[in-house]
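For this view, one protein chain was removed and the others were kept in their places.
First chain written, first letter: the chains are A, B and C, and each begins at residue 1.
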């Protein structure tokens, strides 16, 4: 039983620090490294890549809308052409910094508003997929099961990688409960670790209405930017290993 | 007798257009493509790379200080670490867009204030060279003969490429007359074309005091952002071909 | 019979020039000056304000989404708090530069995607209005007749100013035909000047289906960034003056 743990890293910018990337990279198997459009200056990115290489963690391109002020969390109505080129640019920038650190980019995951938009917005989902294919069709794409993004990836011949969130509530249909609804985010570390374990060992999750939902998952996201993120990640990892799961990158 | 003609392209940004890149790329052999830090949004860069590939023109990374408002023409006192990572980032971004266009990056040329600073500022020159070496030690570096940049490139084992400017006045020592002095820039197309031809065929130039200065040159720069840039480039190209020179990329 | 002619100016950015602002400011009565978020660096803005003051043209704050790469033409899903503060910031910045030029800001007009969004998006319309009221409730707001923006302005006690476009097709209901439909934009200078004159003298316009639509208009927009913008503006002004209209600012 193997599972990938992924986390967002490299999201500092200049003077502004965010997350304890070095500690987090000792716990996960895949590092979604910011590429400079929503976060991540080149020096932060380079340092993060070196830490990832030292820890044997895979480097993924965490691509986003061009919006430092909004941290990539705001939908931007970019044209398909603009978005495709923005994503190519970001992947390439990270590839060079990963290479300089002795590593390489092995997958792509959209960030924030782009991740959420690509669940249903077919044109933006396609732009991400077209960009990945243009850079390297061997790069898997990480996204929500059932999303337009993974459908477009599959149609293009890219490997879709299905992601779950142990600290998010699910609907009975297996989609995420909107953050605007109460109960959408779970904060109890013990409960989250238990959900993680069940997702990985049983392949299902208890939905917000108490029913059980089947989830086929290749990777589980560990949030990195809350104050107790590292402690939470450590608890999750220990719980998964106690359940007999092996933490292993998908790429 | 072969000579390379290089020109700055890809320097539009979003709504703002600069230069007639498509026309210029029919006349030069090497395209210094902006990488997004001083100019060049990803869509502009991608389109410019496609034009370069169609015309068989080499693609170089025109790397600069992070300064859209100043168009990279203002010295920024960045640390060596910051500048190195900024240059790696820019080269990588262009590599991906060039690759998506069916081409590749085959050299690096600093832009504007970074070009001028790297003539004498050893730390910033070294940062550029270290960045190039980290990405691909096979990439030549274009710079001013006698500059700290070319010295650092050579010391690092990179190929230094010597550049001349047919529309700039030279001192008797073979350095450029500062733009702040009168007569620093030549505007007469005929005179400029003649200087080009002599640089290429004779390997020298008349200095501002009337003496003759030896110039060993691998590439001559054709400015692209003045209103009559394309006409000037065409005149230069025709004059050189009439003198029996073959316009050919160095990389 | 009096009418205001307004035009977008101050939209250059650093090295990138856009429009012949000096010529345009000799023809219009109200200058929508970019405030730095979609276009306009401080030096461009300051120079534009000085020209406006010299010509006796009113200075309005042309506020937009924070998006230089997209020239403010892309909807950004900002929160109401963010957008309100962004607009306050922009108006204030322009006020200081206008003051330094011997003038002052006398109205506000949203730009591009913010203008179009504020036609129907009540939260973003309210954010603009709240920002204007917070800075100076004496500032009129320029917008499309029937828009959420003008309704919100009126409800807040701000003066709404109704704008028409002589080079855009209208539906029989008096709204603009979407740019995505054919015939949405008129290019013939003579036809545009005639529409201008009729809007001003008759208070109506021929809709795209040939019917006549009543338009109560306080200001007509003259586009400034096309190559023939100045010639078009001059034709419009002459045609209006021939019809006996006086070009006069509303603010």
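Just so we're on the same page, contacts are C-beta pairs under 8 Å (C-beta built on N, C-alpha and C of every residue); 3 or more make two chains touch, one makes a residue touch a chain.
Quick caveat: nothing in here was measured; it's all calculated off a predicted structure.
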- Task: For the chain that's not shown, point to the residue among C:33, C:135 or C:148 touching it.
- Result: C:135
- Query: Among the options C:24, C:39 or C:88, which residue touches the chain absent from this view?
  - Reply: C:88
- Message: For a quick check of understanding: of C:97, C:193 or C:230, which residue touches the chain that isn't displayed?
- Response: C:97
- chain C, residues in touch with the chain not shown (by the definition above): 36, 41-43, 45-46, 81-82, 85-86, 88-97, 99-100, 131, 134-135
- Touching residues on chain B - with respect to the absent chain: 66-67, 69-70, 74-78, 82, 113
- Message: For review purposes, identify every residue of chain A that touches the missing chain, sorted by number.
- Response: 12-18, 39, 41, 68-71, 73
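To be clear about the criterion, only the chains that are shown with their structure count from here on.
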- Item | C-alpha-based rotation, chain B on chain C, 0 to 180 degrees, nearest 5 | 180
- Residue-number overlap at the chain A/chain C interface, same or different (half cut): same
- Note on the structure: For the pair chain A and chain C, the C-alpha centroid-to-centroid distance in angstrom is 42
- Note on the structure: Listed in rising order, chain C residues that touch 2 or more other chains are 69-70
